[in-house]
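One protein chain omitted, others in place.
Then we have chain A:
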Amino acid sequence: MAPQTNIKPALSVAARRARGILLGLAIFTVAVAAISLMLGRYPINPGEAVAMLVNQVLPLDQTWTDQQATLFFHVRLPRILLALMVGCCLAVAGAAYQGTFQNPLVSPDILGASQGAAFGAAMAILLGLSSLLTSAFAFAFALFTVLLVLLISARARGNHMMVVVLAGVMVSSLFQAGVSYAKLVTDPTDELADITYWLMGSLTGASMEKIALVFPVMLIGCAVLFALRWRINILTMGDDEAATMGVNARRTRIVVIIAATLITASSVCVTGMIGWVGLVIPHLCRMLIGADYRRLIPASMMMGASFLLIVDDIARLATTAEIPIGILTAFVGAPFFLYLITRKKKI
């Protein structure tokens, strides 16, 4: 057959480039994680870090102090794991939402997940609940908010996608008002600070218990989005065209929304609100690897993970008083993004 002769080279150039970038991102992510394990005010040198990790599987002679081990396994490791997981989830949820809503300005909290979570967390803080219960409240309210948005939009008439986004914005503002009211009535010396701090987002509270809580949900959600990644391409063409190409757009969109909501809620509930990652990482990845979701989804996962980890390293190392990461993501990310879109040469 004639086509074969000129297909092979053309395909392999594009595919090899994409594969190369994905491999590069994977190596970069692992490298960032390895370096982060050694960074910190309390010194742990590379040899000790590796020895402590190996010791979990193969018992070694102890060359590290118990204090180092405690810090390593209870503070630093969980924090780094959580940064990777949350960065991955927010970026991939953002990418998925941007595709299903055919709107590049959409971020993972478009359906109210963040504001709902913030309201839940504010309630829990007002009630004086523990950090773990605050997370549980935030998670439950995030899901409740998105469910509310979907129920409202199912009853509304008109362009379904437009209605979903509008309902999301409205319900979000409702819960935002709720959070503002909670801040108004709360005790300004103590609880107000907690709520404000939660709204700015932070990975300080990371622990293995929290990771164990959110990991299964995040894994399932990410796996679903990864599996549907090519179908999201088709959704960006619009519902009618998708249907004529054999894809039930509405059903696919609901599955994507559920998966993306679950991972957004699991992220927000343990870290508070971290903006920016879900909006901009997918765009950075598009510049790097193209719009095809088959590549965009894995690229967003890895770039989101490594980006949030780097920013969190800055958050915990740059100054003695930790800077909330929600502020830093914008400080670091926005100028970098502006630089990328204004420079002339393509990546």
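Basically, contacts are C-beta pairs under 8 Å (C-beta built on N, C-alpha and C of every residue); 3 or more make two chains touch, one makes a residue touch a chain; residues count from 1.
Keep in mind that, in the parts below, contacts and distances are computed from a predicted model.
Q: Just to verify: the chain that's not displayed, which of "Ger(X)C family spore germination protein", "Cytochrome c-type biogenesis protein", "ABC transmembrane type-1 domain-containing protein" or "ABC transporter ATP-binding protein" does UniProt list as its protein name?
A: The UniProt record for the chain left out of view names it "ABC transporter ATP-binding protein".
Q: Looking at the full complex, which residue from A:V32, A:L148, A:A182 or A:V247 touches the chain that isn't shown here?
A: Result: among the candidates, A:V247 touches the missing chain.
Q: Return the single residue from A:M237, A:I254 or A:I310 that touches the missing chain.
A: Considering the complete complex, A:M237 is the one touching the chain left out.
Q: For chain A, which residues touch the unseen chain?
A: Chain A touches the chain not shown through residues 2-4, 6-7, 10-11, 14, 99, 102-104, 227-231, 233-234, 236-237, 240-241, 243-248, 286, 290-292, 294.
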